[in-house]
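Below is the structure I would like to discuss, written out as structure tokens.
Here the complex is missing one protein chain, while the rest keep their positions.
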Amino acid sequence: MTTLSDPPQGSFRLSMLIYDTRYRSLTFQAIAAILLALAIWYLGSNLIQNLRVQGLDIAYDFLVDPAGYDINQTLIEYDSQSAHWRAAIVGILNTLLVAFLACVTATVFGVFAGVLRLSNNWLVRKLMSFYVEIFRNIPVLIWILIIFFIMIAVMPAPRAFRGDEPDATMLLGLFAFTNRGVYIPAPVWGPGSLVVVATFVASIIGIFAYRRYATKLLYDTGRLLPTGWPSLVILIVPTLLVFFIMGRPIGLDVPELGGFNFRGGIQVGAPLIALWFALSIYTGAFIAENVRAGIQAVSRGQTEAAAALGLRPGRVMKLVVLPQALRVIIPPLISQYLNITKNSSLAIAVGYADITATLGGITLNQTGRAIECVLLLMLFYLTISLTISAVMNVYNNSVKLKER
Amino acid sequence: MSDTHAQSVAFVRDTEIPSAPPPYAATGPVKWMRENLFATHANGALTLIALYVIWYVLSGAVPWIFNGLWNTSSLSECREVLDGTVGACFSVLTERWNQLLFGFQYPEEYYWRPTLAFLLLGVAAAPVLFFDLPRKMLAFTAIYPFVAYWLIWGGTMLTPIVAFLGVAAGAMVYKRFVTGSFALGFFGGIFAAFVVWNLGGFLISDTASDTAMLGAVPSRDLGGFMLNMMLGVTCVSLSIPIGIALALGRQSSMPLIKWICVVFIEFIRGVPLITLLFVASVMLAYFFPPESSLDLFLRVVIMITMFSGAYIAEVIRGGLAALPKGQYEAADSLGLDYAQAMRLIILPQALKISIPGIVNIAVGLFKDTTLVSVIGMFDIVGMIRGPILASTEWNGVYWELLGFASVLFFIVCYGISQYSQWLERRLATDHR
Partner (left out) sequence: MKKSVVIGALTAAGLSAGAAAASTLEDVKARGSLNCGVSTGLVGFSSPDANGTWQGFDVAVCRAVAAAVLGDPNAVEFVATTGKTRFTALASGEIDMLARNTTWTLSRDVDLKFTFVGVNYYDGQGFMVPKELNVSSAKELDGATVCIQTGTTTELNLADFFRANNINYEPVPVETNAEAQQQYLAGACDVYTTDASGLAATRAAFEAPDAHVLLPEIISKEPLGPLVRHGDDEWGDVVRWTLNALISAEELGVSSANVASLSESANPETPEINRMLGTEGNLGEMLGLNADWAAKAIGAVGNYGEIFAKNIGEETPVGLARGLNGQWEDGGLLYAPPFR
């Protein structure tokens, strides 16, 4: 009986590599490894030979040479004498900037349209499905171009603001909307402004503390504290008080028409706005669908049960439907965020200086180092994508249904 | 009895009162409007806002469209005729119609060929899309790729015939051996196809194309919306088998194969398509021998196929994960080996679940084919931004051209997504 479970020993035959399931997987993996090695060797040797024939090499030292070109929208110090790697950093920051802005507004658009698509107002429902269908079914590149061209054509040029009876005027005397971008006042930080900012941050923390206390009180004693207006008071009053006590340390640098352009203030360039708006409105249509699907995925029984408990419609949404819907909405939302980041590479079509336009565009053109630039470009996007997925996965796990 | 009854009651109405019409406000369009447009104050406000938006858009667009001109020969002439009034210059569409659809290099006398290929595509795709059609039509689907290749690129008829024979030989060998061992059938089939292709390669002389029935067209002459359609159709159909293989590889118990698939999928999904197209346009040429005949179209097809393959793999992986574990165990308990279990039990169910996802990927991919304009190919967006807008006659016509491209894409993509929804309803087997 003991021999029953013992496999036959010492009789390994070559055919067992194919027919014996214990060894077969090894055979397959060995074949796969060989094929992979052959492919890498084939491509690699071709690359080396081609480069040798051309007398080229793969080197990254061009990155420290002066870039020689200027960039209009930069978040860090940069001029034409800065190195190529610095231009790449400028590009990276610009990519992250537009991706972040577009993620925020796309979520707003998406939630708005998604909820309105379920509205019981027929006209609004139809209008929102029209929006969703039209934006989902036309390529984002075409949308970026259309929106950019609309901006260029419809917005006034800065020269329209000139003269005694200008064709265009600044909004509230503070904001200028031109086809070169939007000029907004920039804050000027005087001495003591740090205290104001610190107060503001402290009030935000204070709001959270107050809400926590209100919840605790509700659970412990059943007493319901109002949260709406006290939050607003905490947010505004201390900061305003400190602002005036410190003698108004924060001023505004209002943009002013001087020379060819508006000067002063912060300029948000037209390419940035066009790309931002196009990405958010395009992706918003997708998010709207996710939101709608998420809300519809919560079974009717949940809403009815909540209503039967006597919850008001607002609370039904907040306490019962949304927490469950979010679980369905979040994973596709993450991939939409990733899509925004990747689609921001289309900045190249409107001349926004993102990483594809600096490192993968002008730097590549000027140095001719195509292989190096494209590799670095892919490395950057890969890092961003993997980071976002990792962060979002952690969040995802934390809201996952904890089944017992 | 009826008599007594009649006498004991003073008055009996012997006809039914005609039912009164419902109150005016609770019927017809008014009721509908009250329920659907002005249910609450907020709702009413929303309706008014929506009406304003609609009016705003239409008041701009309608005169522009209906005042449009269709038969001027240049933008300046069009503006002259319009004489300051609002109106579109659709004449750019009529004048450059062929360029928008076929690119500027495709020989004019051959336009019927891609058109025919497009019509046949409908016939070939029908049995795949609609299960009710007779299965025999699939035979045409099988030969369609070769017919379409021959129609669009022209050249000697032998090339597609040899390619088809190779595939047919492979399929026959596969059928013959697959009952014994899947691996034998699969690899044997590939081997047979290779043998036929290599032997057939000797049959085709270099000059065969010169005397061919259909004149040869090099692939760099393809362009316009035709190029978008070709890239979309080719890449989606090629990427489905790749996606299946990758998804199975990612689920595999063999660490090396799993590792290769995971790295590949995550890499492709982590980078934008545009960087992959840069690879196709500026890097890929370095990885092949200098004289290899890998033209830009082929390189782009390779890259887009890899791209959509990785995305489809993730959709199919979702489908595989959604299958109850019992299905796998049932297959095992029947004594099926891996290949049989996958072929007969797992994949048919997993693919059914994945179809809506795959269609979504296909729509996204089709839209993404416009990105090839960035690397200097003349698809419809490339044609618009390149030759047409650069020409002296039509410099400055943006809305008409981009609007036309949008309409084309909308028709195709909306059609596909409506199909996907129909399919979803059709395949829904649960009861809700």
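In this document, chain identifiers A and B correspond to the written order of the chains, with residue numbering beginning at 1 in each.
As a working rule, contacts are C-beta pairs under 8 Å (C-beta built on N, C-alpha and C of every residue); 3 or more make two chains touch, one makes a residue touch a chain.
Keep in mind it's a predicted model, so treat the numbers as computed, not measured.
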Given A:L26, A:I48, A:L118 or A:A157, the correct residue touching the omitted chain is A:A157
Among A:N72, A:S193 or A:N396, the residue in touch with the chain that has been omitted: A:N72
Would you mind spotting which of B:W32, B:F194 or B:W422 touches the chain that isn't drawn? B:F194
Residues of subunit B in contact with the chain not shown: 76, 95-96, 99, 103-106, 108, 184, 187-188, 190-191, 194-195, 198, 218, 220, 278, 281-283, 285-286, 288-293, 296, 375-376, 378, 382, 385-387, 389-393, 395-396, 398
Footprint left on subunit A by the chain that the document does not show: 31, 34-35, 38, 42, 50, 53-56, 68-72, 79-81, 149, 152-153, 156-160, 179-180, 258-261, 263, 270-271, 348-349, 351, 353, 357, 361-362, 364-366, 368, 370
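The criterion applied here is as follows: only the chains that are shown with their structure count from here on.
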Please work out the Cα centroid separation of subunit A and subunit B, and write it as a whole number of Å. 27
Which residues of subunit A touch subunit B in the complex? 18, 25, 28-29, 32-33, 36, 43, 46-47, 50-51, 53, 116, 119-124, 127, 133-134, 136-142, 145-146, 149, 153, 342-343, 345-346, 348-349, 356, 360, 364, 370-371, 374, 377-378, 381-382, 385-386
Which subunit B residues qualify as touching subunit A in the complex? 35-37, 39, 43, 46-47, 50-51, 53-54, 183, 253-257, 260, 266-267, 269-275, 278-279, 282-283, 285-290, 363, 367-368, 370-371, 373-374, 381, 385, 398-399, 402, 405-406, 409-410, 413-414, 417
